[in-house]
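Just one protein chain is left out here, and the rest sit where they should.
Lettered A, B and C in written order, each chain numbered from 1.
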């Protein structure tokens, strides 16, 4: 029971499109959305109590191993976007996240992101216990590899 | 026969990693690879004779509708990277591309990209004949929707 | 009297440093500050009632003709920065702005920026009256070229 209350619900953060993020069409450039997703992931980490500086000192890296993003609708300068981040699968050495970018009710983009935990040599590695926080678990509270 | 010689083979271009493209780990940032892929696609378009300015004037847009990228190995400042672009599937209103980023024999990243053709209103649209070049066809020279 | 109340005071906006804006030293990269300044200028324009879309339609461009920026102190991921923008000189075809970036009481960077008004052909041009807003005037409310 206690465990479940500690489990991350979906995380939301807001971002406002800036002029210099547009491309020649006047739309937010496709690569810029990956910046938005990265920003949202760093806010997500803070929200679950992950100490990023401590992890760097401990030689733990969180590397992106895969991003699959579908662009659904363009966005424009001044748009207020909401990014929703939720872990969907947890294994020993990686977490799959679902990230969705909305402008009000309009779906702008949706992405599946795989985060790999790596050690100081850059090899995939189980997260040390003090960094393996409940917030990395999907809303059902279960790690994939324990099922 | 003549047609086949006009069909695009794989397209290659080179890029050198620049200092400002690194992240806090000293690696090329994940979003920067999407810039590299965009650069390679614009070189690809030139190589097949696609007149980008004319397409803009004609109200034709080439929008990215999906990118799935797997990051295989980090790259660093000064690295000489090769980007290989090849169309793998052609439909009436979109092209699927395979794009691979190499440093010598090391695979840095590989991506599947879907390009949608859209009209002036932003709706998916069949490419006008003069822009529907043989170079968009996969190496076997066949459009998917004619099979 | 009425005119004076319409004159821009200094404009302030906030920005939070994002992970992808750092360079290899872990500091905000020098070019990124120019993005911050651009963001602040677009917020400044909104604050004085300048209709950017209408200006584009009318063929008016606001081009940067000069930026001189002194970097005083590094800033880091997660920093909350304040950008203060104030017009300091107004001529017929350009405005000089002072822009200062602060983290609390710490001066991060200070810049002098020259904005040129240009017509559709890209030549320096007097702003049409409906775009020549009181907010472009320095706090003393006087245009340089009327003194």
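Following the convention adopted for this analysis, a contact is a pair of C-beta atoms (placed from the backbone, for glycine too) under 8 Å apart; a residue touches a chain by one contact, two chains touch by 3 or more.
Not measured: the values here are computed from a predicted model.
Which of C:34, C:48, C:93 or C:133 touches the hidden chain is settled by the complete complex: it is C:34.
Contacts to the hidden chain, counted on chain C, fall at residues 25, 29-32, 34-35, 38, 61, 63-71, 74, 122.
Within the complete assembly, residues 18-20, 35, 38-39, 42, 77 of chain B touch the chain that is not shown.
Contact residues of chain A toward the unshown chain are 19-20, 22-24, 26, 29, 31, 77.
Operating definition for what follows: only the chains that are shown with their structure count from here on.
If you lay the C-alpha trace of chain B over that of chain C, the rotation comes to 180 degrees, to the nearest 5.
Between the CA-based centres of chain A and chain C the separation comes to 33 Å, rounded to the whole angstrom. Centroids of chain A and chain B (each the mean of its C-alpha atoms) stand 26 Å apart. Taken residue by residue, chain C touches two or more other chains at 19-20, 77, whereas all remaining positions touch fewer.
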